[in-house]
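Partial view: only certain chains, each at its native spot in the assembly.
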Amino acid sequence: MTLAGRSLTRIADLSDEEIRSILDRASEYAAAPRDRMDELRGRIVAAAFFEPSTRTRLSFETAAHRLGARVIGFADGGSTSSVKGESLEDTTRVLAGYGDLLVLRHPEQGAAARAAAVSDVPVVNAGDGAGEHPTQTLLDLYTMRDNLGDLEGVRVAVMGDLRYGRTVHSLVPALHRLGADVVAVPAPGLGLPDDVAGHGGGVDEVPLGEAAASCDVLYVTRVQRERMSRQESAGGSGHLVVDGDLLRRSGSRAIVMHPLPRVDEISVDVDSLPSAKYFEQARNAVPVRMSVLSHILGASP
Amino acid sequence: MTLAGRSLTRIADLSDEEIRSILDRASEYAAAPRDRMDELRGRIVAAAFFEPSTRTRLSFETAAHRLGARVIGFADGGSTSSVKGESLEDTTRVLAGYGDLLVLRHPEQGAAARAAAVSDVPVVNAGDGAGEHPTQTLLDLYTMRDNLGDLEGVRVAVMGDLRYGRTVHSLVPALHRLGADVVAVPAPGLGLPDDVAGHGGGVDEVPLGEAAASCDVLYVTRVQRERMSRQESAGGSGHLVVDGDLLRRSGSRAIVMHPLPRVDEISVDVDSLPSAKYFEQARNAVPVRMSVLSHILGASP
């Protein structure tokens, strides 16, 4: 019934109550981020990034520092013992001997669960390949709740690469659990996998204009070019772009979110609109990750 | 009238009074570097180095730590979101959501000004391609003032690659502003650009021996081999070297400075002479950058 000392590898590991507790405490941190330097004083967070992710790594490190913890780690697996043939399990056991909590980013699905199984200290999954990235989901939920209040009945359109985008796969079930409605605006050929689409009340596909007109949230994701068909890539006819013109024409009242980095799927003319929330969303990574670290490390298990 | 909360992208952004204030506070820090751990407690400095510069990065980080701040960042742009196509502006907005101040190194001229234009927090330029590196200029001025007193009437020879060397381009106008005289000892074909040479009272070219005999400061810079003509590189006839013999023969009383790293343009036999100030100059990076961080972050804007 408590997160203290527990690993966080999947969003499904959290009860609804635990999700709300994390978001609530994040609100407190967001209101006064600089008063917490004694909360995790003397604790060490080990950030083990076997693939680069500057945004995730730096926001976790910022969260640790704002709570007074210290940080060790690496930003890229290329210079670690794994290149000498060491197993993830061995590396995990060693790092667990240094830090009080392990933040793990790894290219292989299931890596976080494997690490948590052998680690003496809690493991927080910061993305494991096509698997999960639970704190990204939490900061997405936080941003929606912070802007829209309770998520019951809120209507969210997920857009872009819904087939391969790990972010969306974790977000959709979480939104359903909290009572939100979800529709999909997939890039051509990149619709939600059946197991995600069939979750909860199901996810209908709608055209972009209709989503903009009817939703409270447009959650845009980047389409990796190599995953588009040759025609798409060449003609661009199916490339989804959210721009100021679309939002005006559709009379949209939606907030616009994006896990970043974006390339061109949100036009820069949206940046100055009040509905643009993606940089705020990025900033929310800090209080939300502070809250996760605090819940896990704050009280002794 | 105050530096608090302001970005520092060019040395020209600083008034003479502000330069003096930075150098004065740096003197205080140099005298007692370890008593300042509470000054920036709870603040986070984000060091975004899109190209490697170990010396600049580590001295900024040391400065932040000596003031009690925490540091996040990256040492090399190769593993950042920019490789996924993210713009400098987007990366800046995200980092400004994590840190309280952004130290930016970037290979493109003008990058610091572009970042400062969109950042919610102050940006300190730590070198933008052929542009500026204002804190290098400040630590150079500090080292001269610390050794020679007021710079009014001090005679400085700038040597080596004066055409492409960013360091010299910022230093010469700053010296003129503070009343120093400047002469040039360029490597062949690598003289000062006209806009820098024509600045202030102008800059005369003089032979090395005359500079050594008549100047208070020999400011030596590294010539990048690829910029020398084939004859120069092969014959070495025009390669300028400061060694103990030169200093003795010319009866030089000049201090010898260099922004480092050096290759062979200052002979190692100079290292043990009292006039060798380049390692002291490197060390001065810490109190000077402490002073810059303190002026910008110390008081709320």
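Lettered A and B in written order, each chain numbered from 1.
Keep this in mind: a residue touches a chain if its C-beta (ideal position, glycine included) is under 8 Å from a C-beta of that chain, and two chains touch if they have at least 3 such contacts.
Note that this is a predicted model, so its numbers are computed, not measured.
Peer 1: With 2 copies placed here, how many are in the full complex?
Peer 2: Whole-complex copy count for this file comes out at 3.
Criterion: only the chains that are shown with their structure count from here on.
Peer 1: Turning subunit A onto subunit B with a C-alpha fit: angle in degrees, nearest 5?
Peer 2: Superposing subunit A on subunit B takes a rotation of 120 degrees, nearest 5.
Peer 1: Could you give the separation in Å between the centres of subunit A and subunit B, each centre being the mean of its C-alpha atoms?
Peer 2: Spacing between the chain centres: roughly 40 Å.
Peer 1: Considering the complex alone, what residue numbers of subunit B touch subunit A?
Peer 2: So the residues of subunit B touching subunit A come out as 41-44, 46, 70, 72-74, 79-81, 84-86, 90-91, 93-95, 97-99.
Peer 1: Given the complex with subunit B, which residues does subunit A contribute to the contact?
Peer 2: 34, 37, 52, 54-55, 58-59, 61-62, 65-66, 75-76, 222, 260-263, 279-280, 282-283, 285-286
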